[in-house]
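My questions all concern the structure below.
One protein chain omitted, others in place.
So, chain A:
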Amino acid sequence: MTTQTLSLAPWLVATPLIGAALLLLIGRRGDRWGHWLGVLASTATFVIGLVILLDMLGVDAEQRVATSSVGTWIDAGPLTVDLGFQLDPLSMTFVMLVTFVGTLIHVYSVAYMSHDHDRRRFFAYLNLFVAAMLLLVLADNYLLLFVGWEGVGLASYLLIGFWDHHLPNAVAGKKAFLMNRVGDMGLIVAMMLMLATFGALDFGTVLGSADAADQGLNTAIGLMLLLAACGKSAQLPLQAWLGDAMAGPTPVSALIHAATMVTAGVYLLVRSGPLLEAAPDAQLVIAIVGALTLLFGAVVGCAKDDIKKALAASTMSQIGYMMLAAGLGPIGYAFAIFHLVTHGFFKAGLFLGAGSVMHGMDDDVDMRRFGGLWRLLPVTWITMGFGWLAILGVPPFSGFWSKDKIIEAAFVGEGWRPWVFGTVALVGAGITAYYMSRLFFMTFAGRRRWSADGADGTVERHPHESPLLMTVPMVVLALGSVGLGWVLAAGDGFVHWLEPVTGHAEHDEPVLAVPVIIGLTLTLVVVGAALAWVQYATRAVPTTAPPAPALVRAARVDLHQDDVNETLVMRPGQYLTRSMVFADRTAVDAGWLGLAGGVGRLGSWLRGWQSGYARQYAAITLGGLGVIVLVIWLVATTAG
């Protein structure tokens, strides 16, 4: 790539950052046009990314990996950290995903947030997010990546609690922030271990010398990176924040908590691929975490009546697929990123559709009060329909090309692993079909569980299609949900595109024949969707959650994830701090206070001696003199 193109890389981060700074500094004066400045900054970033991408496509595959350093950031003896940007197919994939989907969501937000008097601040945070996310994916070392990692965490926190005048929203933001800190500690410890093992933090040195390092250390670093990824990507056991994060405005859920930020953990693991390959145990743990989260999210998604929380559970589950793929090694990396890209499109589209439904239904999120909306919200219905077919993995929609590849890859290997991981991925696809169809049918099909006049005890709603500023981004994302998978999968184009980063993977045959896997997957998908159709489209849906078996009741409260966290972490922590405070009061404070009190009492006792009679003072002085003389005499006689 040309040096001019390389020098553009810092502007990818700087442009949205300048946008955010301007929007925050300009204050209320910019309220009338600030949102368009935000859109402009995001669009400009997309154009810069496109220029770099076109330039990258023009050179041979071997020359597509390049770094561009702005200068030295930290120079501390043996540790030198550059302000360096890594341009390669992987980072450019993310740049295009973040800026393209991000710009669409910026446009959507102009209309969605039009009644909010803090819209300018909202766009400032969105721009800040884009800047931080691009820094995360463009950094050429772990420390700079960490800056972006914290930046997206900050933007996420600010946007989840954007409507913080309502207390639960602020609490949700705090929950996300705190749970992410746990993951961040993992990344910090991983960096410390890298520094101790490799003496550097840049990708080139760390990933290049991972083979030669001790396997135990590699495993430790890999597990710490996994902890970081679990925090950011809402994987077990740090998944509890994602559902509450839906308290933020819907465009935020679409951009940050579905399409981009939550996939940063997958990026981190795929980027650290060579290191993980030198630590097979860590890889296995990653695959297990992915498989468990895949099922966890899918089960929770089946019982949620809140449309956004059902989508959040689905996000968790789909990222579980990506983590599973990332844990499979080089064979899975490309498919993890492939699924990440298609998921970014169809899940963002689904979230924007959910936002459009809420827009028409007075911000109601309870699907039990939806129903029969397809006639009134035709654009939303069709765009969400495409997203629904995509996430189901129905050919030729985009999810089919990516998710099916992950299921196939999960079936590759020896021993018990392919059977366990493959089965989990397969069953997950069936459950996904059920809960996504449930969501889709509860919203758009079936009988109306609302009415225009509020008759028969139903809620009064006046659904209407959203304005063009909202529907156009939805249409574009729906087109992506339809065609992106097919375009990128053509001739394994996307896999070859990523090869300079992920390495070339040999195609091993799965333990089951590929047509059998595809057949089984599609059968399960059809069965899942049919079940949902029977249950939620043909039969009447109760407007309040009916009594249900234990598993459903547990899934309604996220399989008791908050209870588990409170019992295992929060309460012991509270008891620990309380006993520390108690020990501090009773032992440390009491000791010093007792000493001070003793000195005070001694003083009171001595004060009694002060009679005011000069002759008594003289007598005491004389007595003191006598004592001194006595002591000197004693010392002199014993020494002599």
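Remarks
We take it that a contact is a pair of C-beta atoms (placed from the backbone, for glycine too) under 8 Å apart; a residue touches a chain by one contact, two chains touch by 3 or more; residues count from 1.
FYI, contacts and distances are computed from a predicted model.
Its record in UniProt calls the unshown chain "NADH-quinone oxidoreductase subunit K", which is the match among "Chaperone modulatory protein CbpM", "ABC transporter permease subunit", "NADH-quinone oxidoreductase subunit K" or "Polar amino acid transport system ATP-binding protein".
Set against the missing chain, the residues A:452, A:618 or A:632 yield one that touches it, A:618. Mapped onto chain A, the interface with the missing chain covers residues 607, 610-615, 618-619, 622.
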